[in-house]
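Here is the structure we will look at.
One chain of protein is taken out of this complex; the other chains stay put.
Labels for the chains are A and B, by order of writing; each one numbers its residues from 1.
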Amino acid sequence: MLRILRLPALDQVIEILSAQESETLLMAGGTDILPRPAALASTRLLIDLSQVAELQGIALDAEGRIRIGAAVTHQEIVDHPLIQRKAQLLSMACSSIGSVQIRNLGTIGGNLANASPAADSLPALVCLAAEVALASPRGIRFLPVSAFILGPGRTARAADELIESVRIPVVTGRRVAFFKKAGQRRGMCCAKASVAMCAHRHGDGRLTKPRVAMGAVAATVISVPAAERVLADRVLTMAVIEEAAAACCEAAQAIDDIRSTASYRRHVVGALLTEGLAEIYDHMQDLARRQARRRRRRS
Amino acid sequence: MKCTVVGKRVERKDARAKVTGETIYPSDRSREGMLWVVAVRAAHPHARILSIDTERAAAAAGVVRVLTARDVPGENAFGIQFHDMPVLCSDRVRYLGDVVALVGAESRRAARQAAALVAVDYQPLALLTDPEQALDPATPALHPGGNILHEVHFHKGNISVGFQKSAVIVERSYQLPMMDHAFLETEAGLSYFDENDVLCVESCGQYIYRDRKQIASVLGLAEEKIRVSAEMVGGAFGGKDDITVQIQLALMTYVTGRPAKMVASREESIVAHSKRHPASMWFKTGASKSGKLMAVEARFLSDTGAYASLGGPVLNLMAEHAAGPYLVPHVKVDGHVVYTNNGFSGAFRGFGCTQACVGIESQMDLMARALRRDPLAFRQANVLHQGDAAGLGYEMKTAVGAEPTIRAARAGKLYRQRRRIKKDRTHVSPSLAPFIRRGVGVASQMQGLGLGVGIEDQAEVEVVLGPGGAVRVKVGTTEIGQGAYTAYAQMTAERLGVPLEQVEIVGADTGTCPDSGATTASRTTYAVGNAILLAIAKLEQRRSAWAAQGTGRENLSARANFTVPTQDRQLGDGLPHLLYSYGTHVVLVEVNTLTGEISVEAVEAYLDGGRVVSPLGFEGQSEGGIAQGIGYTLFEEVLLDRGRFLNTNFDTYILPSSKDVPTAIHTVPIEVMEKSGPLGAKGISETCTVGVAPAILNALEDAIGIRFVRLPVRAEDVILAREESPHES
Partner (left out) sequence: MKIDLSFTLNGSPINTSVAVDRRLVDLLRDELDLTGTKIGCEEGECGACTVLVDGQAVNSCLFPAPEVDGKHVITIEGLGESDNRLSELQQAFVDQGGIQCGFCSPGMILSARALLNENPNPSQDEIREALGGNLCRCTGYVQIVDSIQTAAARENSDD
């Protein structure tokens, strides 16, 4: 017999979880649970997290990081001014998740807990050096997203732990970022492969502190240090882009499945990086031209 | 002839109820005391049934009855052409959709849970999944008559002479996928006994009278004791032409006496219902140095899967349309359609023309290219005219609109300005411009209208004049979304000279409506329209007779029956046709050579379906047909692995979304009036989709110099082909 508990406070959830009742399922938006009646059939206790006050909201935490409550929906992230200003990459990535209807229900915590290799939010979170806050009777511990995700559907969350929030360090300065995804169609789709990138942009055309991560080309989201090394501290040119793209292709450990092939996935991560960086390159060229014009006018 | 209602952008008769949620679809029907019915389907795509144990299922909570083959009182088989599909399998299953038991329970959940408790002992049999293997007489047969359902062998002229006279000869093989209709409403319905002990089945079929006949033979009941209705249905496209839930529902109600309801899940729908026939095709075609088509040779191997459905007629139409709308002196067509354990295939918008058109229109482009001729000019120079001999040799006796559609397409903006449009890169970031390629492609097509020679093709209707000028038209065809009821009402209002609002269409109920034939084959506007006009003529005759006598009557009704005319010579079941609709599509595609992604950016459709009755519906059909054509070409394929379905919902069976169909669709009616048509009308519901796939393929070659011969063409294929192609354009 399935029971449902709709709890308003975090400590109540933690209390129940620490009781270690078997066959307990945590649900926030429900978008990954409701289409699987089999998952529900084997569940005894369903804990509805959607009303837990502590899991809501987007704000700066005491250490100045962006705190996104685990039950915050993808659409709230897309629309939130703080995210748009300080973590635009995440806004871009979340806007490509599912449809409007899914984004209104699905949550960042659910996307993390579900640990799909193809989840759109994960490459962005990795690039942004986000940490997952896990709450338990022992308090809160923080894990980088890349350490939290262990494999398809597998995470470092202990049975008595709950994803409380995601924390993203705020970085100042001029930033560039993109999230690119190859899907089976242009509209709502699951990623065959995705690439996220962010970096600091400098007036001389250099990018510094680049971060590159890829989705759906390995058992987990992966970052691409080789591509980051190519890009770091170099003036962005099409030749540099080509070199970084090759590093992405090299780093992919893709497989064949119903959505795509290993060889295409390996190819397309390079293509996606090329697209994203070429657009940034054109944007920077444009800025430089405008700046030069302004300087000429002034002189 | 000047029309005042026909040809006007009128509101659909059913639109109001559909935007408010009032329309009751089959899946919305329910009745006090009804059982939910769930089908227990085969666990193996090919197996012998050793035993079926329903004891645990029958004892489960909420279960009222579990039916097996033993409970079928009459003939345990059905099918449109041959009764080869068991209602409930007792000894053998041939595909995963085969049904071995039906569970009737108080709730859907109880029925589903109990369905899992039906224990069937199977002995798996050797799978037949390769159509080539089905041709081998040594392969064990899936049906008593062997694995070849039907074959065709036609020739006109002398094919070797044709190739001798050809300066250019092109030979290619094509592979076409199994496609799901993906109607948004899955198969559904409700059955019950009414107060007169008539068994009523309110369901989703495309031909209520044929459904009734099949239900009657399964139950061993007189047809008068059964009433079948299917008025408003959530899409069909041919996929609800075969019986789906109707017999299962009727049987449950017949045995239990209780109302029964069924709604297929999407997974079940994709597994169980018919599909577009997957096919391999080989074409060899030749043209003279002066650009005259000389020879078309084609071989088809079509896979109908586990049951016949309409596999034979679909192959016949592939053969009929193999040479396209062109005058070809030498033609040879051979084809087979075989049984396998790959699901089953049947009617689907285009009905064989879709497949054949991919072949011949790809060949036309390849030949035009080899001859360095303009692809539309090449088509225009070879097009069929009224009085010409068609591909299979019979005379094209009725109006042929192919040439006017080609002429209009040549004059259209997309084709005239294609060089400029293809160069446009203003929408992409400058550094990416070199990676973007655009191409324009064309295709012309014809599509037989009606069921063809040898298949009864009649439409009977009743027109009733009521008090106050109200007019009711009773028709037996289903409104599956195509807008036919609106077209019927417009033709009625036009002929009677009454406002459209006064005309009510009463649809698709064997209890109240005459047999208007099947809602298929682009036939309803033409056949039902003609029957309506005949009925109105009768009414007016009577009215004037009464007026002459000085007597008047308010309630007056007349029935009329129209038979779709055919060719006098029969070449096969439904072969050939007398009437065709025509069309030419021009398509702009864009290929991102970095990612391999293909997008269709613009489409112009020049369609001849005779007079356009309802412009809004005409354009809507065209746009929807284009979307389905885009799906067929770029996204859709039912994937099977050893008879098992791999993509059974819309996360893996990919339909075009709002972002995958272009905004720039321009549909132009080319109204070549058909003398035998109602007010000159024919129909376009199939021709509007048939040419889309080859037009995209032709545009792809124009864009990146690669000829694709297998659908769907995905980004993966683009990248692979470019890697393999030595001279990249």
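Keep in mind that, in the parts below, contacts are C-beta pairs under 8 Å (C-beta built on N, C-alpha and C of every residue); 3 or more make two chains touch, one makes a residue touch a chain.
Everything numeric here is computed off the predicted structure, so don't read it as measured data.
For the chain missing from the display, the contacting residue among B:L125, B:L655 or B:L720 is B:L655, taking the whole complex into account.
The residue touching the chain not shown here, chosen from B:N196, B:S290 or B:T663, is B:T663. Summarising the interface, chain A meets the missing chain with residues 1-4, 6, 27, 29-31, 34-35, 40, 46, 48, 50, 75, 98-102, 104-105, 187-188. Counting over the whole complex, chain B has residues 11-12, 14-16, 18-25, 27-28, 181-186, 232-237, 263, 265-266, 480-483, 616-617, 619-620, 622-628, 649-651, 655, 657-659, 661, 663, 665 touching the chain that is not drawn.
Note that in this section only the chains that are shown with their structure count from here on.
Between the CA-based centres of chain A and chain B the separation comes to 43 Å, rounded to the whole angstrom. Every residue of chain B that touches chain A in the complex is listed here, in rising order: 429-432, 594-597, 599, 634-635, 639, 646-647, 651-652, 654, 656-660, 714-716, 719-720.
Chain contact summary for the complex, chain A toward chain B: residues 182, 184-190, 238, 258-261, 263-264, 267-268, 271-272, 274-275, 278-279, 281-283.
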